[in-house]
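Right, subunit A next:
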Amino acid sequence: MAKGFVCIQVERCKGCGFCVEFCPTRVLALSSAFNSKGYHPPHVVNGEKCSGCDLCGIYCPDFAIFGWKARASEGAAHAG
Partner candidate 1 sequence: MTAVVETPVINPVEPFLRMDRMPHIWCPGCGIGTTVNCFARALIESKADPEKLAVVSGIGCTGRVAGYLHVDSFHTTHGRAIPFATGLKLANPSLQVVVYSGDGDLFAIGGNHLIHAARRNIDLKVICVNNFIYAMTGGQTAPTTPEPATTTTAPYGSYEPAFNLPYLTESAGATYVARWTTYHVRQLTRSIVEMLQKKGFCLIEVLSPCPTLYQRRNRLGDALETMKYYKERSKTRHGAPTSEVGLTMQGDIVVGKFVDRDRPDYLESMRRRLAEQLGDKFAGVGVLA
Partner candidate 2 sequence: MQANPKGVLTGTHFLDGDQACCEGALAAGARFAAGYPITPSTEIVERFAWRIPTVGGMFIQMEDELAASIAILGAVWGGAKAFTVTSGPGFSLMMEHIGYAAMTETPCVFVDVQRGGPSTGLPTLPAQGDMMQARWGSHGDYEIIALCPNSPQECFDVTIRAFNLAEEFRVPVMLMMDECVGHMTEKVVIPRAEEIEIYPRRHTARGPGEYWPYETNGDLVPEMAHAGEGYRFHITGLTHDERGYPAMNAAAQDRLVRRLKNKIRAAADRLALYEEEATEDAEVVVVSYGITSRVAQRAVEMARQRGIRVGKFRLVAAWPFPAARLRELAQRVKVFVVPELNCGQMVLEVERAAAGMARIIPVTHAGGDVHRPETILEAIVEAAR
């Protein structure tokens, strides 16, 4: 069960890759798909490993991603 979640606002992303590179647990990868502006946004490849540390959120220059920690009551869910 993941300890945290990450939310990606695909349309805001400019594909810099900071979030992918600096996620401590390698949760993310740049997807091969394009957003409407032609950038490759990240997607979750290892959702289980997300700690919700929000480092991706702090790095993102475009405010396109953020993570949060699961509460005890929260069960596993997909990171969307």
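As a convention for this text, a residue touches a chain if its C-beta (ideal position, glycine included) is under 8 Å from a C-beta of that chain, and two chains touch if they have at least 3 such contacts; residues count from 1.
Criterion applied: all candidates are chains of the complex that A comes from, given by their letters.
Nothing here was measured: the structure is a model prediction, and the numbers come from that model.
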Single touching candidate for subunit A, where 1 or 2 all sit in one complex: 1
Residues of subunit A defined as touching candidate 1 within the complex: 5, 7, 9, 12, 14-18, 21-22, 39, 55, 57-63, 66, 68, 70-71, 73-77
